Every structure is written in structure tokens, then in C-alpha cells.
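Remarks on the structure that follows.
Only a single protein chain was left out; the remaining protein chains are all shown in position.
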Amino acid sequence: MIYNIPYIAVAALILLGLYALIFKRNLIKMVIGITLIESGVNLFLITLGYRKDSIAPIYTSSPGGTMAFPVPQALTLTSIVIGVAVLALMLSLVVHIYRHYATLDVSKIRRLKE
Amino acid sequence: MLNRNIAAVIVFTVVAVFFVFSALLMHPFGIPEESDMDDYIIDNTQEETGANNGVTSVVFDYRGFDTLGEATVLFTAVAGVIMIFRRLKNE
Partner (left out) sequence: MSEMSKIVRTISNIAFPFSMIYGLYVIAHGHLTPGGGFQGGAIVASACAMILVAFGSKWTITKIKEKRLSVFESLGAIGFIVLALLGLIFGVAFFSNFLAGSKYLFGTIPPMGSGLANIDTGGVLPLMNFAVGLKVIAGLFVIVLVMAYATTSFKEAKK
């Protein structure tokens, strides 16, 4: 039975992203961890809007039946686009840091006064 | 160095226990609590907006302000990326 498996999958995604963000020293791996957390949150938003044995909320040639909720799917669209924008800015900042310091190790990028 | 490592492990364990505990205690998958707003949108979306797609009518008509904010965020991200990689004339 599908006993609560989508919620456990959400918790696993967020915990994997948090592990990559806390315990790794490379900048690119930390950026990947942030993206994993954001994917887990999107999955959680879609999981909240499901009814048992329901179809997509579209009326064009649809078989009958109850329909799922359309509002969480609209909020997830916005969240995905914002995630793409934040990822683009993070990666261009990483390229800029590498051009200045010639290393990607977080514990060596501490010289604030040059 | 060792203090920071032990503190990180303790914080991560506490957060992990909290997440797994609340994932098992959520309401059962497929039986939502209240559905008044979404039932109104599903019943009235064909005569008020005239579109057959429920998700598009929510994104552009019932909640158009969120789409305006998202277009602003996308525009700001593109402007920021262009500004970071700009080369000045005397460099």
C-alpha cells in the first residue's frame, strides 16, 4: 500500500541536500546540495494536492471523475522558475571566485582584506 | 576544528529525526483536509475565464500577481548574470 511513501521521499531528498551542504568542502558540491533541497520542496508542494483516484484538472477530452487541486501545481511552477534563477546567479559567482582565487576549497577562501 | 565537527553532527541528527518523525505523522496520502477553494475553481473556471485548462487559469487569471513577481525575479537574475561577466573597456 502507498502508506506515506511520498512524504518519506521528500524527507530523504531534503536530508541528502542538507548533508551535501554541511559536510562537503567543494563549492560545486554545495551548489548541488542547494538544488537538491529545492527539488525536495517542489515535490512536497505537488504531493499535498492529490485526491484518491483523481485525474488532471483539464477539461479537453477528459474522462469523467474527480479532479486534483490546481493551486499547488501553479505554486510549484513559480518555485521551479525561481530555483533556475537562483542557480544561474550562484554558478556565475562561483566562476568569478575561481577566476580570483584559483581554488574551489571553501576553507581557503577567507582572505577578506586583500 | 573538532568542536565544529561534533556540533555539525549533532545539529544534523536533530534535524533528521525531526524530519522523519513528521513525515510519518502527516495525514494519509490522498485524503486532503479542506477543499473549498479548489472546488470553487474547478466548478467555475469554464464560464468565468473561458479556458479549458485549470492550471493556466489559476496561474494567469486567479493568481496573476504571483506571475508578475516571478517575471520580475527572472528579469533580475538575467540582469545580474550580464553584469557579473561584463568586461570594461580599459581591462
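Order of writing sets the chain letters: A and B. Residues in each chain are counted from 1.
By definition in this document, contacts are C-beta pairs under 8 Å (C-beta built on N, C-alpha and C of every residue); 3 or more make two chains touch, one makes a residue touch a chain.
What you see is a predicted model; the values in this text were computed from it and never measured.
Asks: Which candidate, A:Ile5, A:Ile28 or A:Val95, sits in contact with the chain we can't see?
Replies: The single option touching the absent chain is A:Val95.
Asks: If the hidden chain were put back, which residues of chain B would touch it?
Replies: 46-53, 55-57, 59-61, 64-65, 67-68, 71, 74-75, 77-78, 81-82, 85, 87
Asks: Determine and list the chain A residues touching the chain excluded from the picture.
Replies: 56, 58-64, 77, 80-81, 84, 88, 91-92, 95, 99
Here is the rule we go by: only the chains that are shown with their structure count from here on.
Asks: In whole angstrom, how far does the Cα centroid of chain A sit from the Cα centroid of chain B?
Replies: From the centre of chain A to the centre of chain B is 9 Å.
Asks: Contact residues on chain B for chain A in the complex?
Replies: Interface residues on the chain B side: 8, 11-12, 15-16, 19-20, 22-24, 26, 28-32, 35, 37-38, 41-42, 46, 52-55, 57-59, 63, 66-67, 69-70, 73-74, 76-78, 80-81, 84-85.
Asks: Any idea which chain A residues touch chain B in the complex?
Replies: Touch list, chain A to chain B: 2-8, 10-11, 14-15, 18-19, 22-23, 47-52, 57-60, 67, 69-71, 73-75, 77-78, 81-82, 84-86, 88-89, 92-93, 96.
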